[in-house]
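One protein chain omitted, others in place.
What follows is chain A.
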Amino acid sequence: MSLLHLAIISPFLLGILVPILYKLLRRVHAGWFVLPLPIFLFIYFLSYIPITSNQQTVIKSIAWIPTLGIDFTVKVDGLGLLFALLITGIGSLVVLYSIYYLSKDKEQLNTFYVYLLLFMGAMLGVVLSENLIVLYTFWELTSFSSFLLIGYWYDREKSRYGAQKSMLITVFGGLSMLGGIILLYLMTGTFSISEIIQQSNEILTNPLFIPAMLCILLGAFTKSAQFPFHIWLPDAMEAPTPVSAYLHSATMVKAGLYLVARMSPIFAENGLWIWLVAGFGIVTLFWGSFSAVKQTDLKGILAFSTVSQLGMIMSLLGIGGAALHFDSINDSYFSVATVAAVFHLINHATFKGSLFMVAGIVDHETGTRDIRRLGGLMHFMPITFTIAIIGTFSMAGLPPFNGFLSKEMFFTAMVRVLEIDFFNLETWGVLFPIIAWVASIFTFVYSVILVFKTFTGKFQPEKLAKKPHEAPIGMLISPIILASLVIIIGFFPNLLSNTIIAPAVSAIMPNFKVDVHISFWHGFNTELFMTIGVILLGILLYKTFPKWRKVYRLFPEKFSLNRLYNSILADSQRASRTITNRYLTGFSRTYLLYLFAFFIIILATTLFVKDAFIIKTNNVSSIHISEAILALVISIGAISIIFAKSRLTSIILLGAVGYTVSIFFVLFRAPDLALTQLVIETISVALFLLCFYHLPKLKKREERMRFRITNAVISVGVGAIVTMIALSAHSNKLFDSIAQYYVDNTFEKAAGKNMVNVILVDFRGFDTMFEITVLAIAALGIFGMIKLRLEGGKKNENQ
């Protein structure tokens, strides 16, 4: 195990310690125990920058399931490192922020930080794994921890709804991604990403190529909340705000982008990939920004804004794939899209993170996030207001902030789509710059709404739960750091270009020599005019918003995606309930019927198909008179049970049969078996007596003909099958008996003289261990069933 593996596992390890520390030191906010880890990891990952900026990678591997080709291989390249830095960097800030946001007296902090650490480790695992199965495992773990965090305030119905929704949608995508991974394995015979990339040219014509691509894209689109799967993200805003800032804007939702970027070298040769990724991205960009304008909840605006920005990065990654189709002459002409994608990914994390924290501060200090009740907070919260201005202007794409730079590059990439002349892009490609421009106008509008409806306008103290005041300094540190990053990156973008962006881009496009240079001023070109147009039209739309608001009523609620999701959920629940009710009758005899019928059918079919039923009499010993008498006694006892009128009689008869069997064991010189059988028989008779005491008297209904015939068929069937198998097993020796081995080795190897017991505790000790475990589970099951039923009954009586 290397230090890198340890870095990924460390959040899980700390997660084990946090609850203990929390219990021991109740006075300290649990966040302080967590905070050092992401800071330390951030510094640790920073030390990889010199390596990756030289276009080198670090690979460490430990075997996990080598026979299946699954190894825990960790690879640090530009792309993985960028994400690792985001996860640990934003993670540190979010933990710091959460220390002031979540009260240590009111909240269950131990579980919160355990979930958060679970997520941090899982996310690091996703972005650093080289093996697709390991990546998938961590991927599902992020969905799982996101579910736990959204449902953190589980007593609220909306939290539970949001948690379930995100879980269903992202796990649905995750499973389809697993399908895609398996298809890739079928084509290439490996789970290693870099080995698959090496074979990418050969699998291009494989019939499984397109299905694999679709499955993997489904995983990426659901995770990154692309249209039409974006509906889970706004509901995920029920999570505490630090979680929204961390998982649902800066890191987890970008896992889908990461996957698309990672898979680009494999799939982007195909035109369908470019169309799907860029197409879904641009539609999401538009729909997200368009929907954000009508939101009235601060976090609602930010959620749809995140959806829209994720769509923007997604579309850039798609267009960037087009660069793979050109020879090296025009490299940087189309790869600008990929550069923009990576650059915007970083910028988005900075400004959106700070905006989420601002929303959290407003919520925390005023008691509401509804922009209809907010207003005029500028005078109460000057620092928060400044941060909000910086964040929103960057989001809207205004100079001199970093959002302006990436927005310009985005426009450049979209305008250059016009010059792509394959995959029918020459006819429909013109839609890309247009939609991008329109979406940017809406982005401008909601950005302006976000900041000005909250901080300017009329102050309405009567609608607020608390008297607003500036947040404590601890809560402000994190957004201040992020906002300063927005400005620093805005002025000195090339600080990042060779250290982080270029290595990441070259990881996405391995065969390219990427030269990244981001400049502030490009002269009066198309992009600048587009931005000016966005600002002018945006201001106009903002001023006239009440007049065109009606547009949103054109889409009736009835046809919304949420309605569709809800009805699918309700219908599937209803359908499964109907089906289940049909066969779950609540009578254990019905279930026994299923079990035994299945038993008979399977075994009889196997016996018949394999032609396995054989009786040989050549190795049978003669029957002694005493054995014949015992067999007769057993038969009489067994038959009389059927005709017994009361339960007591049947129990005693069953006991008699059991005791007689044990005499058989004595005759065949098996004292261990005989002893065990005798005691078992005694105890089970006592147990039966106890159980049957509680049962009602035998009723008329059990005398019905149909019931009796079914029972007869099943019991005769089971008896016949078992007899046939016993006879065949005796006549049909496929292997040499292992008995001699035990005879030879019982004393030699285990120093015992009782072979049966030595087999039980030593040779086959593993079996025994699991058998007693099963016994224990059965006992606990019976205990739980009876005790829980009693408690439930008591509750009902109280009502």
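We take it that a contact is a pair of C-beta atoms (placed from the backbone, for glycine too) under 8 Å apart; a residue touches a chain by one contact, two chains touch by 3 or more; residues count from 1.
The rule we apply is simple: contacts and distances are computed from a predicted model.
**Student:** According to UniProt, what is the chain that's been left out of this complex called? Choose from "Maltose/maltodextrin transport system permease protein", "(2Fe-2S)-binding protein", "Carbon-monoxide dehydrogenase medium subunit" or "Na(+)/H(+) antiporter subunit B".
**Tutor:** This omitted chain is identified in its UniProt record as "Na(+)/H(+) antiporter subunit B".
**Student:** Can you say which of A:I16, A:I680, A:V716 or A:A729 touches the chain missing from this structure?
**Tutor:** From the options A:I16, A:I680, A:V716 or A:A729, the contact with the absent chain belongs to A:I680.
**Student:** Write down which of A:I473, A:A729 or A:I772 is the residue touching the left-out chain.
**Tutor:** A:I772
**Student:** By the contact criterion defined above, which parts of chain A meet the unshown chain? Give residue numbers in ascending order.
**Tutor:** On the side of chain A, residues 671-672, 675-676, 679-680, 682-683, 686-687, 690-691, 694, 750-754, 756-758, 760-762, 765-766, 768-769, 772-773, 775-776, 778-780, 782-783, 786-787, 790 touch the unshown chain.
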